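Step one of this worksheet: look at the structure below.
A protein chain is absent from this complex, but the other protein chains hold their places.
Labels A, B and C are assigned to the chains in the order they are written; within every chain, residues are numbered from 1.
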Amino acid sequence: MKLELRGITKRFGTLVANDHIDLTVRPGEIHALLGENGAGKSTLMNVLYGLYQADEGEILLDDVTQHFRGPGDAMTAGIGMVHQHFMLIPVFTVAENVMLGHESTKGIGALDIAKAREHVRSVAARFGFQIDPDALVGDLPVGVQQRVEIIKALARDAKVLVFDEPTAVLTPQETDELMAIMRQLRDEGTAIVFITHKLREVREVADRITVIRLGKVVGEAEPTATNAELASLMVGRAVELTVSKEAPTIGEGGLEVRDLRVLTPTGQIVVDAVNFDVRPGEVLAVAGVQGNGQTELVEAIVGIAARVEGSIRLNGTELVGQSVKAILDEGVGFVPEDRKVDGLVGDFPISENLILDRSADKAFSRGGTLRRGAMEAFARDRIAEFDIRAQGPATLAGTLSGGNQQKVVIARELSRDLRLLVAAQPTRGVDVGSIEFIHKRIIETRDSGIPVVVVSTELDEVVALADRIAVMYRGAVVGIVPGDTSRETLGLMMAGAADPEVAA
Amino acid sequence: MSQTTPGAEDASRGLPPEQLPPVSGPLVGDEPPPPRSNVVIKEILRGNAVTTILAIVLAMIIGGILIAFTDEDVQEAAGYFFARPGDTFAAIWSAVYGGYDALFRGAIFNYRADDFVTQIRPFTNALGFAAPLIAAGLGVALAFRVGLFNIGARGQMLIGAMFAALFTFNLELPMWIHLPLTLLFGILGGALWGGLVGLIKARTGAHEVILTIMLNYVAYYLLLWMVRTPGLLQREGTNQPISEATPETAQFPELLGPSFPQLDWGFVIVILATVLVWWVVERSSLGLRMRAVGENPHAARAAGVSVQRIYIYAMLFAGGLAGLAAMNQVQGSVTTGFTANIDAGIGFDAITVALLGRSRAWGTFVAGILFGVLKAGSFSMQAQGIPVDIVLVVQSLIVLFIAAPPLLRAVFFLPKTDQEKAAKARAKAAKKAVEA
Amino acid sequence: MTLTFRKAAIGGFALLGAAVLLAGCASAPEEGPAASGGEVDVVEGFKPCLISDAGGWNDKSFNQSAKEGMDAALDQLGVEGLELESTSENDYAPNMETAVSEGCTMIVSVGFNLAAATAESALANPDVNYAIIDDYADTDFDGETDAPNIKPLVFNTAEAAYLGGYAAAAWSAESGVNKVGTFGGMQIPSVAVFMDGYQLGVEKYNEDKGASVEVFGWDTTAQKGSFTGGFDANDTAKQTAQGVLDQGVDVLLPVGGPIYQSAAAAITDSGNDVVMLGVDSDLAVADDSVADLTLVSIMKAIDVAVTDAVVSAASGDFDVTPYVGTLENEGVKLSSFHDFESQLPDGLLDELTALQEQIISGDITVESPNSPASN
Partner (left out) sequence: MTALAPAESADGTLKLATVRERHFKVPIVLAAATILLALLFLFVPRDGTSTFRFGGAGLPDAELPTAATSWILVAVLAVLALWSFVDARAYRRPALWLTIVFGVLAVFAFLVWASADGLVPVTSLLFGAVSLSVPLVFGALGGVIGERAGVVNVAIEGQLLLGAFSAALLSSLTHNPFIGLVGAMVGGVLVSFVLAAFSIKYLVDQVIVGVVLNVLVTGLTGFLYGALLVPNETLLNRPVRFDRLEIPLLSDIPIIGPVLFNQTFIVYLMYATVAIVAWALYRTRWGLRLRAVGEHPQAADTVGINVNRTRFWNVSLAGAIAGIGGAYFTLVSVPQFGKEMTAGLGFIALAAVIFGRWDPIRATLAALLFGFATNLQNLLTVLGTPIPSEFMLMLPYVVTIVAVAGFAGQIRGPAAAGKPYIKS
């Protein structure tokens, strides 16, 4: 089935998310939609999937104009979608998730579970993997969950399949397997839209490439184009893909983590037997696929995790068992993984967000009363220093773009007297310009003699920043390797191979 | 657009933060609750004066309809409506006008009275009624700002009254010490009962809505038992379930002299409490942390704020304010001994007062005065034969309408015939609701 | 979709409104009260007012009785009055004030809860006449009514309840069950006094006849018993009644307004042969749906007392001498047994008459801690 988008325009208030976008995808072709975060890729696909209504333009399938009022219409028309954030219900079984929305029933509305199970098995068999239809989705690893997403789409006979940033949660090996599945689907005649911002994958699997920037199509490219060409198309200027940094000057002291174990409140072990050191002046990057204990490791260091055993020492001071406040006062700077959840209070102005962790400081409060003048002056300085694009200190943080929000968080943490910086996913959902800026500031921090822990699931970022890399797999550190370790080795380690040299 | 995920990156640019998961989760919370960029509270906090006035007008109109329908003259005239419709309308007008005129005379200015003192007395009565409403409302509002839904003002008031009576009623002290001591114990009692909620929530993560509702009942039965048990709170020499009268040395003196019996120094204390709450929430560094917990407990926690401790502080504070409301009752309005119903519905009205006041200190103050006016006016409305329950209906309608501006706009402005126009305006209104 | 919701919201309100509208139609206006008047010489400007306690007019108890009495007086006198309902104890003083400012010349307040407010208002307005039901308005316990212009209207209910208890015991003994029960709305004196008298009457029967009829649901010595916590005919009341019935009683005395309906429902549901006693008014007459369950009623004529007080005040004969309803002045009494009369144990009626005479003559005194202290 051929898919054609003509002049799709979608506005949110004054923001034009999609500006007259044209796109054609033919059956048996993988068409990559490339663009950086916030370029409007996902909006476009949500229009296609009926989640948003376009303000202008039309969608054609096999040259017939479609009017989607909701995802149901899009699915009936033969469009399937594998969402970046899985649209699966964790407490449902695989079969239930697959059948949801087009349940086959018997009698008085009773579910025909047997039929759904059979369906799951047969689709899985087509691609040569096994899935238990009665397993709860929440219990499955993300890679398997993604397969369930694919089965879900195929179970409805999708002829056009949209993959929205599908590799973000996968190990390199899992990514390879996904690519294989995509190729198999293409060869069976499915039209595939592959949305991503990762250049390597595009070149590997795409038949054609459309690049969008700021909601507009800025060009088409062949898979043979170089990374630099694609990147400059995507960003609109020449991009410095690597971060320039000097060799580290290692100091004494720093962070020592010994026999660390983190438990969930119900006693599940999420981080186990973790040991590492970070010396002043070096960046330790914690790599790994999302959900392998990195989040909990960071939470343990900052004191948020509920149950922590073992020892975390900063310059000799034990951090385990201390309150978050005490740990922050110890000089730990913390850039949380999800700035909207842990980093910022969206309804607070920038000025208040900037002093969130030092509201009782003498500099900002006197006799319990906030010194609003001092707060505002401080905010003005930080806005200038960190190039935060906002009207002023009174702008609500929630109204800023992702990159500027992240800069507010970084500004807050870096303007304290630090002895350790912990940055989790510092550039997730951030535009390229801000990424460069943030990376530069992290390296500057390192160079000023502060130990830095960067947690990232993006191998590019890990490789760009790290002096040493610790790879986590299922709550454990499978190995700590030098910053120039090859991607292949890192990939194997991320899949759990403990001894990379042998495995490689 | 959908809640978070599809197009989340795009959304984060220009779209409002309402898209984040909102506040009230299922009623058993894990700690801490999801980040609250709550639509409602926002709607309530940010709504403008026009919305408020429209909501009050609409609620009064519906109240008027209820008044009209239950008025005997109207019913009589409606019996021959088709013969002489004018009569019906005249009767409706006179019923509704009579009712609201009585409200005005009974609550603000009695233009029929002879001298100015008597003319203005109704307004001082309204202020007197407003005092406990404002105090308890402040308690609810403050908890609200910290993200806690405090339905327990009733129980906190009851325990406040209980403490004051238990510890200070049988003391013989000069007024300058007895009065503040009683006040202090009342506030302390309320604070402890409120703090208990904060403590349980902080420790176990139990949802405060359930806790406060249940503790209201516990407090009620506890006080009921005390006021009917000799040796505890029951008045000596009687077997009625009523406490001793408040000692004269513990009563608030009248503020403007005996001509204005309802308005006492308690109102001044309430004004001070309003200033204090305003300062704490809006201007103090503790308030910054409290608001941060209210808006996004995750971020607050990551910034070193002890969310648990803030919950406990907030509930202590909120309970103390409810205790102050109880003291306005015990030391001001009902000084002749109290029963287990000393809260007089104020604990629940406080919720609506706080919502109407958009959880701001001064907003609550004004809302409390409005409710005080309604309360004071209800007596003279009743003298017109209008059932008192009407006030309850009007109050709850005001809050419902305030929470849903699109509905208000629809009711007041939209032409009903032009479907397309209506649809467009609706879409706009909906968007406004999200963006406002 | 959006349309659906707006419609639903407006529809919801509209339907709620329609219910009201329907009501407006259903309750066709009654004929205006036939202002007969003129039978009594009414003092110029006489305006009687009634103020309820927090129970409200529809409590089927003393507030309602008082209102009926006031309505009757207004009818009889052909004057305008004012009836102010309180919803909480906060309302007492303001209602007093409203009554005064609306020009009431006589204010009747219902119940001990209003004692303090009544006394205060009475002292501040010596020209206005006051009456208070079920209380002496003696808040300082000096043995005197606090203000010189308050007339207490109290009832020696225990006397009538005594006869009721005796009759109940006789009924239960006759059927061989030997168990009677009672329960009340709230444990307040005006309720408990019924239960005291009832139990004393049962004991009297046991003493006279050598019987051993037990009382469930109340213990006069300990002043403890079964109470529903309110005067609503609700499920709690029914279960309380059920709890007493479960002890195997065959006579039940529910004390407090409409909770007799809960008792009746419980009796009907139990399927057992149980009778109950009415209170305040003659229940078999007041509510014919329970006539077949009502053995007899212990009457307390609040309405009559109010009517009399208002009517006599209307003609300028207001006096503050406390009115105490007794068997002697028929302020309290036992009703007729109606259809049950034929089934009564032999000689019971005579025994009751004899008892009544002994009480009136003072040979028997019914002492209840809940009786209004004689002044």
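Here, contacts are C-beta pairs under 8 Å (C-beta built on N, C-alpha and C of every residue); 3 or more make two chains touch, one makes a residue touch a chain.
The structure displayed is predicted, hence computed values, not measured ones.
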Visible chains that the absent chain touches, using the contact criterion stated earlier:
A, B, C
Sole touch to the unshown chain from C:Gln239, C:Ser336 or C:Gln358: residue C:Gln239
Against the chain that's been left off, what residues of chain B make contact? List them.
1-6, 18-19, 21-31, 34, 38-41, 43, 66, 70, 149, 151, 200, 203-207, 209-211, 213-215, 217-218, 221-222, 224-225, 229, 348, 351-352, 355, 387, 389-393, 395-397, 399-400, 403-404, 406-407, 431, 433-434
Residues in chain C touching the chain absent from view:
1-2, 4-6, 8-9, 11-13, 15-16, 19-20, 23, 26-27, 56-58, 216-217, 219, 222, 224-227, 229-230, 232-240, 242-244, 246-248, 258, 261-262, 265, 269, 289
Identify the residues of chain A touching the omitted chain, counting contacts across the whole complex.
49, 51-53, 70-73, 75-76, 81, 83, 86-92, 96-97, 99-103, 105, 108-111, 130-132, 135-136, 139-141, 144, 152, 263, 265-270, 272, 474-475
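Methods note: only the chains that are shown with their structure count from here on.
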Draw the chains as dots and join the ones that touch; what shape do you get: line, ring, star, complete or other?
line
Hey, how far is the Cα centre of chain B from the one of chain C, in Å?
35
Could you tell me the distance, in whole angstrom, between the mean C-alpha positions of chain A and chain B?
44
Chain centres from averaged Cα atoms put chain A and chain C apart, in whole Å, by 73
Given the complex with chain C, which residues does chain B contribute to the contact?
62, 65-66, 69-70, 72, 74-76, 78-79, 106, 110, 113, 118, 125, 129, 228, 237-242, 245, 261-262, 329, 333-334, 336-339, 341-342, 344-346, 376, 379-380, 382-383, 387-388, 404, 407, 410, 423, 426-427, 430
What residues on chain A touch chain B, complex-wise?
12-15, 17, 37-38, 40, 42-43, 45-46, 49, 51-52, 83-85, 87, 302, 304, 323-325, 327-329, 334, 336, 340-348, 352, 355-357, 359-360, 364-365, 368-370, 396, 398-399, 401-402, 405, 429
Could you please specify the touching residues of chain C with respect to chain B in the complex?
2-3, 6, 9, 13, 17, 20-21, 23-25, 27-29, 54, 82, 84-85, 87-91, 93-95, 97-98, 101-102, 112-113, 115-117, 120, 139, 141, 186-189, 192, 223, 369-370
